[in-house]
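Comments concern the structure below.
Removed: one protein chain of the complex. Kept in place: all other protein chains.
And then subunit A:
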Amino acid sequence: MAGKSGTAPTTYSPSPSTQNKKRRPIFNDADWVRSDGRGFPQCRPAFLRTGAVNSASGSAYAEFGNTKVIVSVFGPRESKKAMMYSDVGRLNCNVSYTTFATPVRGQGSDNKEFSSILHKALEGAIILDSFPKTTVDVFALVLESGGSDLPVVISCASLALADAGIMMYDLVASVSVSCLGKNLVIDPISEEESYQDGSLMITCMPSRNEVTQLTVTGEWSTPKIHEAMELCLDACSKLGNIMRSCLKETASASQE
């Protein structure tokens, strides 16, 4: 991981316009190679670990290439007094970036759009009846943004919820695909995302084969969408297996 991150460009500078113009047609060729050496249907190597935050009920840390995400889960705990009475539990999600997460140093933003997408992705998988009148809070922090941040956040959050002992129908795995010219590129990095014609993200429960979230942006034709969905679902089932082995490893270690 250290060697690979060393070879990959960690700092990106905007290229001059002439270089940009020259670089653009490369993506339309059928035999171009991705900058990190992956094939088109190949995901980045995944590093997953639970129990990263001591004070949280459950937590998880995920690395996908250069994307680094940490998620904490608190609760079930008492809802705020302003909330209305509810027979089922509540789920609050918050996704934020650190100031050093992006190449351009930012303010460290709370991302409202990502938070609502994460909420929609997770609430279909959680059995909310098991904790009535209480609230589960999910806090996701993107430590480094290396492309495909939102799918990594969603997968890491479901791992943290399982670590916290929240009852769920299934784990939630998420993968995204970018469309560049004629090619479908899975799990794109930041550079590929900046040149994409369209992107598609699928969040699904791999064991039950149900989709909890589907987000499509940009220009797509119908056969292309279908092909991208197949690609994503296959990658999600593989990612689900990796997540299960990570949870079993942690659970077995705590049993000893």
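Rule of thumb we're sticking to: contacts are C-beta pairs under 8 Å (C-beta built on N, C-alpha and C of every residue); 3 or more make two chains touch, one makes a residue touch a chain; residues count from 1.
Criterion: contacts and distances are computed from a predicted model.
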Quiz prompt | Choices "Probable electron transfer flavoprotein subunit beta", "NADH dehydrogenase subunit 4L", "Exosome complex component like" or "Globin" - which one is the UniProt name of the chain not shown | solution = "Exosome complex component like"
Self-check item: Of A:52, A:143 or A:168, the one touching the omitted chain in the full complex
Solution: A:168
Quiz prompt | Which of A:34, A:133 or A:238 contacts the chain that the document leaves out | solution = A:133
Self-check item: Hidden partner interface residues of subunit A, rising order
Solution: 57-58, 75-79, 81, 83-85, 87, 127, 130-134, 162-171, 205-208, 240, 243-244, 247-248, 250-252, 254-255
